[in-house]
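For this view, one protein chain was removed and the others were kept in their places.
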Amino acid sequence: MNIPKETLMRMYLEMVTIRLYEETMAEAYQEGKYPVFNIASGPVPGEMHLAAGQEPVAVGVCMHLKKEDAVVGTHRPHHFAIAKGVDLKRMTAEIFGKVTGLGRGKGGHMHLFDPDVHFSCSGIVGASIPQAVGAALAFKMRKEKRVAVAFFGDGAANQGTFHEGLNLAAIWKLPVVFVCEDNSWAISVPKEKSTAISQNADRAVAYGIPGVYVGENDVLAVYEAAGEAIERARQGGGPTIIEVKTDRFFGHFQGDPEVYRPKDEVQRLKQNDPIKRFRKYLIENDIATENELKQLDDEARKRVEEAFLFARESPYPAPEEALLHVFVE
Amino acid sequence: MNIPKETLMRMYLEMVTIRLYEETMAEAYQEGKYPVFNIASGPVPGEMHLAAGQEPVAVGVCMHLKKEDAVVGTHRPHHFAIAKGVDLKRMTAEIFGKVTGLGRGKGGHMHLFDPDVHFSCSGIVGASIPQAVGAALAFKMRKEKRVAVAFFGDGAANQGTFHEGLNLAAIWKLPVVFVCEDNSWAISVPKEKSTAISQNADRAVAYGIPGVYVGENDVLAVYEAAGEAIERARQGGGPTIIEVKTDRFFGHFQGDPEVYRPKDEVQRLKQNDPIKRFRKYLIENDIATENELKQLDDEARKRVEEAFLFARESPYPAPEEALLHVFVE
Amino acid sequence: MSAITSRKLTMAKAIAEAISLEMERDPRVFVMGEDVGVYGGIFGATAGLYEKFGPERVIDTPISEAGFIGAALGAAMEGMRPIVELMFVDFFGVAMDQIYNHIAKNTYFSGGNIRVPLVLMTAVGGGYNDAGQHSQCLWGTFAHLPGLKVVVPSTPYDAKGLMISAIRDDNPVIYMFHKGLLGLGWMTLIKDSTGPVPEEPYTIPFGKAEVKREGKDVSIISVAMGVYQALEAAKELEKEGISVEVLDLRTLVPLDREAIINTVKKTHRVLVVDEDYLSYGMSGEVAATVVEHAFDYLEAPVKRLAVPDVPIPYSRPLEQFVLPSSSKIVNAVKELLRS
Partner (left out) sequence: MSAITSRKLTMAKAIAEAISLEMERDPRVFVMGEDVGVYGGIFGATAGLYEKFGPERVIDTPISEAGFIGAALGAAMEGMRPIVELMFVDFFGVAMDQIYNHIAKNTYFSGGNIRVPLVLMTAVGGGYNDAGQHSQCLWGTFAHLPGLKVVVPSTPYDAKGLMISAIRDDNPVIYMFHKGLLGLGWMTLIKDSTGPVPEEPYTIPFGKAEVKREGKDVSIISVAMGVYQALEAAKELEKEGISVEVLDLRTLVPLDREAIINTVKKTHRVLVVDEDYLSYGMSGEVAATVVEHAFDYLEAPVKRLAVPDVPIPYSRPLEQFVLPSSSKIVNAVKELLRS
């Protein structure tokens, strides 16, 4: 692969932005939850699923997407949203429940909708798949060269919607790419206890479509596999399923006691931090200097800080707004 | 395969019984629907899905089953029920809506429950699969050497329950056999328009289980494939999916205009009538004489006639019975 | 609202015509579902569309309701206006998550930024011995969950106008047609299943109940088959000097509470007729509306005639026992007048 430097630098920037975003969110989430951890308190209440460690999947795929391509994410949506170019300020404001948020505070962290960049997500495991299929159907019906991507987890791959969605996409030869994040866990249930075969990519056979397993949590490997699949989809070649081995650094949600997880697992996973590795790669291959990367680090920090500042300073919606927007006019 | 004559004769008897049953039912269904075909009139109202032509699947599989093995059928359930040994009189009475029916007239043709032989079915496409998985789970938990079979159509194989059920059975290594009847149609939708690959048996790969496609509507071929799968299940070897090419001689339901079906298709399929072929096989291989088979034909006719007579002569439930049996005491 | 017409159509044809007109008018409109193509829909609601618009806009699907209903949502969010058929409402349980957690909620979660112009059409109703997985109405279930408009036509005229309104609505609509009212050759025909339908497109606003018959002694409030049965009963009761007002709600969401209150103010007595299950459903909601907002006008307990909380049984005497009918309505009205 011959990837332009600009692209590589953007990948780095996006990954760092995601990581910083998630770490900043983890802190914000803790606010008001000390000494008593109460999920309902603080500036960011409710459930919180963070994706630190899983940056390569989101970035490696979304680097190939245009603004008008559609992405449907999951309950753990921030990395996808950021990689797809969702307005970071309004996204953060949404997560803070503010009226300036993408959904005026109605959706929160699992319900981020940015129609400008065709991003949506959902708190229901497996729900993304048919919806991305439908976006692809719309594109195909209108003969537009647009692509839809459904992200979902290894746990979601055992939902019925996986089967139905992949079959529909295959028979209709739709421009959609299915991307499964294999982070080995669905909350406390390890993949090998939930999934009859070791790789969901092998389930491609059941739909007569290509299936690719990316066995390392590496943005370049993802980028390569995704590039091919997205291009094939865009050219009318139909769907692909890509599964990527990736790592969840945080608990399933913030506050997860993680009793089910081997004590040292996270520690071990972090040895293989995909951002650190990518950084090293960029430097060792003389693609970027420490200084250049430092600049990107700073840029990422600035973006994240601005987004959180915007969110914090934004007002809450008026309570009566709760009654609006069940329907549009 | 060395199949005892007794078994072969039973296969023939069961197939003939099914065929006669369906033909007799087709006639009974027409009663009261002439000159105006009104689905609500006559002694057998409502929808009616008949399985003439599909006898080999039901018989080839159920011949291996014991009374205590479980079978979950579909919206087209008569052949499975007969092959599993459901009480023919009470089944027919149920279809006639009589109080002597299996469900005292509450369920009708799509809801036949005979706990004595562990038979059930449902009008919902794909619903049989998880339920058979559950029966198998019960057997395994209790360490009983019993097997469950889920029957379903080629159309049902695109339901989410297919995926979920097969995955569950595979990870838990349950004693269940999945049997897909490929009659090429789901109402008006041909299999090639609904199913991304040509054989659902190949979807076994997605669950790491054996998959077998029986390409001819032949009771011996089914018997052989099913025997192996059921024996494996019984011995703790886990699930199998078997798909059988079979033929639907009637419309999807009685009254189906079948506009979607090539004019001569049924005519053509009947050339290959699995019962006629099996009859010929038995005679040509000197397994049975014309006379012996004639005796079985008569026995089948007697069983069917008795069942219909019982149904016709039975009383309807008292209207107020409608309020009973939502719950058991 | 539209020119007087002498052309009569069945409700099924009226629905298909509405869809056809809108497909001509708007290239974003398309149909998908099981057997909607060559077959023309099991209940004829898409008859002729495949021939006219071809397989690209009239799409036969596999039996994957969660898949294709979810896909309809995805397409709607990308600017299409799908009409998706769920063959029988009774099958909703395989696709309900896409319906009520996504189709019904995405607009709200997005603070109004996402439009979901989607019509989910589906067959409801019993009376032809198809048992409890093929005979339910379930409008109460859908009306309970916010985010879907719930439309239930009772005449061919309304069916066409409400369907056009549904297609043009930028919000998701569940459109429930009653099998017994469609005018299908293979169902028990009731005379009002064929009725005058203008050829041109027209809309009927949601949330406007219709007084189908004026009366002063008692109000019967219903939808779909219940309206038809109420009108039959009203004729019967008229012979005995009882004057019945019949109100057809037409849409459950939005619910025309004002019309409910107005009819109570006039007659002071209410019978709700509901082919859906009795408890926790439409009949309860109407009764509650009456006691909340028209309490002072009420002269007798509200009465409810609905399926008595049992799955619809198969056998004819059993099914007839649990379904509303005009003779049961006659009796209920008489009881109501005695109380």
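In this document, chain identifiers A, B and C correspond to the written order of the chains, with residue numbering beginning at 1 in each.
Assume contacts are C-beta pairs under 8 Å (C-beta built on N, C-alpha and C of every residue); 3 or more make two chains touch, one makes a residue touch a chain.
Everything numeric here is computed off the predicted structure, so don't read it as measured data.
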Contact list for the unshown chain, restricted to visible chains: A, B, C
Selected from A:56, A:85 or A:108 as touching the chain missing from the view: A:108
Among A:159, A:184 or A:217, the residue in touch with the chain that has been omitted: A:159
Per the touch definition above, residue among C:199, C:240, C:258 or C:309 touching the missing chain: C:309
Touching the absent chain when the full complex is considered, from B:80, B:113 or B:249: B:113
Options A:264, A:284 or A:320, residue touching the unrepresented chain: A:320
Contacts of chain B with the absent chain, listed as residue ranges: 70, 72, 101-107, 111, 113-115, 118, 120, 122, 124, 127, 129-139, 141, 148, 160-161, 163-165, 167-168, 171, 324-329
Interface residues of chain A (partner: the chain not displayed): 37-41, 45-47, 97-98, 101, 103, 105-111, 122-126, 155-156, 158-161, 186-189, 193-195, 255, 259-260, 316-323, 326
Hidden partner interface residues of chain C, rising order: 66, 90-101, 104-105, 108-109, 131-133, 140-141, 143-147, 252-253, 255, 276-277, 279-285, 287-288, 290-293, 295, 298, 300-304, 309-311, 313
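Keep in mind that, in the parts below, only the chains that are shown with their structure count from here on.
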Distance from the mean Cα position of chain C to that of chain B, given in whole angstrom: 35
Separation of mean Cα positions, chain C and chain A [Å, integer]: 40
Length of the line joining the C-alpha centres of chain A and chain B, rounded to whole Å: 45
Multi-partner residues of chain A (at least 2 other chains): 160-161, 163-164, 167, 171
Of all residues in chain C, the ones touching two or more other chains: 61-62, 64, 66-67
